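Yeah, one chain of the complex is gone here, protein chain that is, but the others are all in their spots.
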């Protein structure tokens, strides 16, 4: 699949797993380019249907703008349109979001992804005006990214209904964890048949797809992409037995890898540490975060080994 | 099914719909006994598998202790062991919880239901000690009720693992809306095969049951019990097509009835108002809440009519 | 000062220290009557201008209704109108608040104190209706108690303006810690010259009184009443030097006694433990809370000794 045209690409919902790509770093401002390539190829080999760079898991907000551009260029070059590359452009400054979006278009990315500006919380009418002003400046289709625990502001129901009337907005990644909200939005599918609805938290992937959602932007897919790809396929096919089996494995993974330490960055640390245990990439994190120390790393190492055993061929 | 013994009753998980029963009131301290009977019979006719009185939907905390006892006695008398009656005993005062639990046992209820004390938030070790001290005082089996948005304190993962080792604690109603939490707990089923896991928010009933949960404590079942009973049955049977259809109707109902007004009591007001539109019970609410006024009532009335049309025979 | 008439009592703001009285317990449902008497006499000897029973510090919501009545009766008998006794009637159930208020009037208390019902949060219009319905049922003047961190609901600005037009509502204890809110309300004094504005957090007593507030409902006054009484006097007299000295001691006390342990009940535990170190009362706490264990108690003991040395005659 090469030479994708963005305008054609999102005529159907994007179905499947679209991992939020970790950003391998040698130090706070140096991309480990070889590692990024390894991680991307690992996920492509696992069957993912898209790749989302510079999201929360990708430590987007912690990276310098120079480095963000390098990530975009490198990812687009490696992926080379085998699947769509989605680029996070969330920022507190309108002008900087546009600037990253342009870099994404220049590099050949297929879409951009935007959570609400997240310093001072804006009202919903202001958020709508903001989107309305931003859309004409964006050279690529836009996915909304709902992440109220980090942005303070949610894309509330009415604003999503408005967004569904904008052809350039093509879907949403919902990381609220609020399936009541997700389910309610899913009911609006008929009004916008090409609209993509995907979920962030991997514990919710099974139910999302069973009830008609299109897929997941699940961090664990950096490490074990086949697990998520196969769970998605089972749920989409309505194979409840297989769905429950693989869902149990995802829950086990999340329980083991994402709850080490008390801080909310624990998920990213767990993913980066697991990727490091597998030799995919180092686990350096940009400030203000730091990698797990030895005791936590040992817990992750043991968990990864057990998960490999449980996953069998899905662990490759 | 008469003469249920509590000790036998919960040897298997309680599967199905266990509505949180509204409390029909003539005024702030007067139970509308005829209406309570009508509501209970309506739900029993709809196929519910249990009835939960004095929960959040039942306005338990707003009622005098005298009135709470009257509700318990009336409900147990009407239901007469056709299905288990579960009684909310959540309170800030240990002694009052025990006292209501004894009234429940005296009246013939089958179990009690307890959310954490909710004025000053306690720590998890304190919550465990509290349960440990409370259990020997309770004459009936206990369901945990997880409702962190109202109680401030959650039954966190470790405390539920501890609870699963207490034979007198037989299950949990989770109203957190957090399916990640729910799914993680569900994975512990094998350790305690008789443990019941049911969900509060009706928007989550379908996915709960598809992934192995046992049922729902869903307020909308006061009004349209057959909708929820049939959705539960479809999901339990793995009939994905029917599950999606009925799930859509539940979402439509929740969207229409529970989001009128800005306050968090909107769900109870919507249920009571809809029940009143159907002639089941008046919609008076104990202070500090008040029934919908005429404009809101008209919205509910229109929604109920549309839902009746959409539900067809399930609306009876 | 005997034979106070409630109607006359609050023609002027209540100025000074009105401690929230701890409830000494022998076990979860047994009042330590001798200890309660000791604590009350200790504070009266220290110069307090009122006594508030069954507040947050008094563990009101954790006590059985029977025990709450015993506390009210005992406190009124011991105090015998030497200063006004204020009784907490906060409850989720309207009828129970009225019932406790009647017990307070029967026992000879001078006023009642009410925070908003705190299970399901009500809207401001509902809260106003609630007060409007409650006022005619109350046999005593009412103080509002603003405590949003525990009740979820605040007495917002407009509702306080409305309350200032109700002659039976005579003042407010603000425990929000929000001096912006407090200062804004203080500016309304001219509209209601008899309205009392007192602060809960003792760290804010000095500034409250310097800027025109009337006093404090400060838990530390159970232990060292003279410290608070003298700080109040210095600030009221505009003696900035002495105010700063005593304020520093209050901050030292709060830093040492109220931050042991991670839970929000730490303040009450610290006060009860310090009272116990001084031999005033035992430190048993009603469930779901528990007294400090030996290591924490040793920290309190050391702090109390240091504070006694620093306070000199004010420690008596």
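Going in written order, the chains are labelled A, B and C, and every chain counts its residues from 1.
Here, a contact is a pair of C-beta atoms (placed from the backbone, for glycine too) under 8 Å apart; a residue touches a chain by one contact, two chains touch by 3 or more.
In this text, all values refer to a predicted model and were calculated from it rather than measured experimentally.
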item	value
Shown chains that the omitted chain touches within the full complex	A, C
Residue among C:37, C:194 or C:207 touching the omitted chain	C:207
Contacting the left-out chain in the complete assembly, out of C:35, C:89, C:127 or C:254	C:254
Contact residue for the chain not shown (choose from A:135, A:150 or A:278)	A:150
Residues of chain A (touch criterion as defined above) contacting the omitted chain	28-29, 56, 61-67, 92-96, 99, 116-123, 126-127, 129-130, 133-134, 150, 261-265, 268, 286-290
Chain C residues that touch the omitted chain in the full complex	177-180, 183-184, 186-187, 201, 203-204, 206-207, 210-212, 238, 240, 243-244, 247-248, 251-252, 254-255
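In this text, only the chains that are shown with their structure count from here on.
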item	value
Chain pair that, of all pairs, has the most C-beta pairs in contact	B-C
Approximate Å spacing (C-alpha centroids) for the pair chain A, chain B	36
Between chain C and chain A, distance of the C-alpha-averaged centres to the nearest whole Å	50
Sequence positions of chain A contacting 2 or more other chains	none
